[in-house]
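Only a single protein chain was left out; the remaining protein chains are all shown in position.
Order of writing sets the chain letters: A and B. Residues in each chain are counted from 1.
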Amino acid sequence: MIRTTLSPSPDDLPVPKLEELERGSSLWKDAWRRLRQNRLALIALALFTVIAIVCVLGPFMTPYGYEEQRLAYGAQGPTWEHWMGTDALGRDQLTRIMHGGRISLSVGFMATAVSLVIGVLYGATSAYIGGRTDAVMMRFVDILYAMPFTIFVILLTVIFGRSLYLIFIAIGAVEWLTMARIVRGQVLTLKQQEFIEAAVSLGYSNGRIILRHLIPNVVGPIIVYATLTVPAVMLLEAVLSFLGLGVQPPMASWGVLINEGKDAMTVYPWLLFFPALFFSLTLFSLNFLGDGLRDALDPKSSKD
Amino acid sequence: MPLLEVNDLTTWFHMRDGIVRAVDGVSFTLDRGETLGIVGESGSGKSVSCYSLLDLIPKPPGRIERGTAVLGGEVDLLRAPREVLRRIRGKRIAMVFQDPMTSLNPYLRISTQMIEPLLIHEGLGNREALRRAIESLEEVGIHDAVRQIDLYPHQFSGGMRQRVMIAMALITHPEILIADEPTTALDVTVQAQILELIKARQRELGTAVIYVTHDLGVIAGVCDRVNVMYAGTIMESGTVDEIFYNSAHPYTQALQQSIPSLHDKGKSLYTIPGAPPDLTEERSGCPFAPRCAYEEAHCTGPNYRGLDAFRGRHKTACLRVLEGELNLKEENR
Partner (left out) sequence: MSDGAVRSPFLALEDVKTHFPVTQGFLFRRRTGAVKAVDGVSLAIQRGEVLGLVGESGCGKSTLSRTIMQLLRASGGSIRLEGRDLCAVSMKQIRRERINFQMIFQDPYASLNPRMTVYDTIKEAIRTRHPHVGGRAMIRRVSSLMDKVGLAPKLMRKYPHEFSGGQRQRIAIARALAPEPKLILADEPVSALDVSIQSQILNLLAKLTRELGLTMLFISHDLGVVKYISHRIAVMYLGRIVEIGSPREIMEKPLHPYTQALVSAIPFPDPRLERTRRRMVLEGDPPSPMDPPGGCPFHPRCPFAEAACAREVPALKEYLPDRPAACIRIPEIHPGIGSRE
């Protein structure tokens, strides 16, 4: 039998030491470098980080509780004591915004995470198996798409009562549909690539091909879409709160705060202004960050 | 007076990672009715230089930095106002692209697409234009043109579409036809048909043709004169016989020797070491020097003068050949 003479390798060949090797720059590293050149995305990232830190750590530093009422104090504009004023019940607006931010942000991220997990698994499975399974799975997605979202949520609240987790699940259950479609499309194109064929012809297992060869190559678009999903989810939560289906008082999300502020807009404008400011800054920064990530992760799509 | 005189054409692309010097000081002339081949590897600037002539490069990032391209001694294509250029494109200069699958609009009937240049450039009526279109389809060997002309592009095979493209390009009887890799996407047997067709139509109409290709075989078969391009510049320019039998540039020679030609028998192929240069780096001296077997210190020095007359109209950019230090014919013995 003819054996290829590749092994054992000739000993006279010097084995390069790890530290002598030229380090390559991975696509991730390149993407980060490109992102750093995108000033707008960087500002967005910094802004978002600041808002997130304020919301997470802020409540520990303020002397007020979010439910702490000072009825005698009443609604006041911004003062040194209350930087963003107080509402009609004398509650500190900044504290309430920070607490509301915690809720809004966690709804945003949790629901996105839910949609990510369901969407990626569902979409990747559908595309990888293909054929009739794929057709059936995607028709199911189409049917869910056709369901009116608000009625779906009202139904859920009627059955399970109002709770924060319900909001996560409700929103996640809607958002995963788009994610599944995106991931399916990506995997379908990827499946045709020769490096996947190469992996198959090397006899790698299906699990290995999905984990090592498919998923790392769809992570880019997934991250981008996730970044853009977070603000969309926060908006949805605000809509739910608007309809009175969101979090329950005295807890408040940004959506609830804006809703309350809207009612008192003519009398106490700061009650609308400050939560709306936080909310829009967050939406803006996430959207710009998402755009920046898209350009950075897929240099071909961007126009110089 | 040449039909087209290109001088110092320079097209750069301003990318995020730097300036890509795609075409860097290209000069050549084209006479009436002749066939000029522009040959080079990918990234040599052969296509970009032709696209620049018709203002077809994407701007930004592309920019024509300097140079002139005078058509018929009257219009500078690079500076002509849009209006003027529009009247030249498709009328006096026509183009055939590489991929016949994507260069026809899939939503329009062949007839609609074919009569368009006639309506625009010659002000013909629909009826007359249609008659001319059918005629020109017949001239490119499409049988039953009266019926075929009402079909959609996807109903044609690749070779047939390229025939349609040629018929369309030649329908206004242009003075210049630029064919950008017209047969690269086609099979060899179909390529032979298309090359014969272009040759025949050119003879009948007296059109000058610029062939852009990477295939020296195609060049040998159809061209009168050849420009060999490398890294955005012309390395050598001469008649086909000069280029193939009396090459005055090491790159041209290396290119010919590295073809698995149909004559050599099983011996190792000649290879050019290394890879083409990074076009974002500023060039000093000969761009081929790092890969050249005859490279010497002064090739990259200040004396390097680019393309210059070697013998009559035969030009080379090789400094050592120009200085008489290197005789490639001797070297090859």
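Everything below uses one rule, namely that a contact is a pair of C-beta atoms (placed from the backbone, for glycine too) under 8 Å apart; a residue touches a chain by one contact, two chains touch by 3 or more.
Since the structure is predicted, the reported quantities are computational estimates derived from the model, not experimental observations.
> Need the list of shown chains touched by the one chain that isn't shown.
So, taking every chain into account, the missing one touches A, B.
> Kindly state which of the options A:Gly24, A:Gly161 or A:Gly207 is in contact with the chain not pictured.
Checking the options A:Gly24, A:Gly161 or A:Gly207, the one contacting the hidden chain is A:Gly24.
> If I consider the whole complex, including the chain that's not displayed, which of B:Leu36, B:Ala145 or B:Val240 touches that chain?
Final answer for the missing-chain contact: B:Val240.
> Going by the contact rule already stated, which one of B:Arg63, B:His214 or B:His298 would touch the omitted chain in the full complex?
Per the contact definition at the top, the residue touching the missing chain is B:His214.
> Pick out which of A:Phe149, A:Tyr204, A:Phe242 or A:Phe284 touches the chain that's been left out of the picture.
Checking each option in A:Phe149, A:Tyr204, A:Phe242 or A:Phe284, the one touching the absent chain turns out to be A:Tyr204.
> Against the chain that's been left off, what residues of chain B make contact? List them.
Here the touching residues of chain B are 41-42, 157-160, 187-193, 195-196, 214-221, 240-241, 244-245, 254-256, 258-262, 264-266, 268-272, 275-276.
> Name every residue on chain A in touch with the hidden partner chain.
For chain A, the residues touching the absent chain are 1-7, 9-10, 13, 15-16, 18, 20-27, 132, 135-136, 139, 193-195, 197-205, 212-213, 216-217.
Just so we're on the same page, only the chains that are shown with their structure count from here on.
> How many angstrom between the C-alpha centroids of chain B and chain A?
Using C-alpha averages as centres, the distance is 50 Å.
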